[in-house]
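Okay, handing you the structure first.
All protein chains but one are shown at their positions in the complex.
The block that comes next holds chain A.
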C-alpha cells in the first residue's frame, strides 16, 4: 500500500491528470503531487489542431478540468517547474527550482517533444504544434490568402492542413508518402483522404522528402524539397514526428529506447511507472509499442494506478485514435497494414459515410470509421473482441 509519502506524477497533462483521478477512483486517499513543466493547469491537446487553431475556441475551452475539480482531487499541482532528475532507487524527483520530492511511487507522464528541421528555431514563421502557445502562434498567421506549407503527411500534419485550409489559407501539404496518412490508414483509405483534401483545395505535394527550410532576414520563405524544388510559403508548419521527453531521466539508470521502457504492466522499475505518449511498454499481443493517442493516455494511467495500488494486470488495449478533417471524422481501431484486405461492411464510400474492416489471413486486424463513429465503435468491439490483433 501507498503511505505517507504518496505518489509523485511528473507531467501535468492528459496522462498525469488521468493518473490522479484513477488513483482516487481506485481508493488511494494519500498524498499525490503533480509537477508540470508548463505554466498551465492541465489542458487537452486534440483541440489545439482543431477548434483552437481554427479560432472556434478560446484557449480556456481546452482546459481539461475547472479549478474546482482539481482542488477536489486533493492532489497538489505544481506548474512551471520541470523535473530535472530522478533517483530511481530512492524514488526522489528533483525539479528545476530545487524541489526534492520523495515518493513511494513515481509516474512518468512527460509526453513528447516535436522534432524540428535544421535552422528552424532561428526562423520566424516556422512552427511546430504541441503546446497551447504553439497553437496560438500559428493561428495568428492563418486566414484568407496566407500561404502555408505543412511539412509532414502523418496524422498531425494532415489534420493541421485541413484546419488551416478551413481558415481560408492557401495550403500545400508536403511529405514522403504517396497519400496522406498511408502508414496509419493503409493505401485505400489514404487515397480517399487525398481526394478529400484535393477537393477542398489543398495542394498535395507528396512522394517527396524535405531537405530544409529557406529563409531571408530571419523569416521563413519556403520549403526546399529533396528534388531541389523550392515551395514558397509565408508560414511553414513542421509536423515530422516527436520524440519522447526522457532527457531529464538521464542518469536515473532507467532504460530509454524511443520512450521509457516498461514491462507489460507499465512499470519501468520497482515503484516507477510510465503512462501516455512517453511510455514504451510490452503489449502482450503487439510486442514492444508506444502509442501517441489521447485515449491511451487515460487508459494507461488507470493501468499504472492499479499497479501502484498493488493490483493491476497486463495492459493490452486495442489501439485507437481519431482525427477530424473538414467535416470528416476518421476513427481507427487496431493497426491497419498495407497488405490487409479492406472491405466496407457498413455504409458506402460513395455516400460519404462507412465502416471498413481490415483483414489479414481472414482475421480482422483493424476497423475504420469514416463519419460513422457509433457504428465503428460497435463493429470494432465485435470484430476485435476488445482484443488487439496479433502483431504483423
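Here, a contact is a pair of C-beta atoms (placed from the backbone, for glycine too) under 8 Å apart; a residue touches a chain by one contact, two chains touch by 3 or more; residues count from 1.
Heads up, the rule we're going with is that contacts and distances are computed from a predicted model.
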Complex minus one chain; that chain's UniProt name from "Carbon monoxide dehydrogenase", "Ferredoxin", "Catalase-related peroxidase" or "ABC transporter ATP-binding protein" is "Ferredoxin"
Full-complex touch with the removed chain, picking from A:165, A:294 or A:335, is A:294
Missing-chain contact, candidates A:147, A:316, A:329 or A:360, resolves to A:329
The missing chain sits against chain A at residues 18, 21-22, 25, 44, 46-47, 61, 63-65, 294-295, 298-299, 302, 320, 322, 324, 329, 331, 371-375, 377, 381
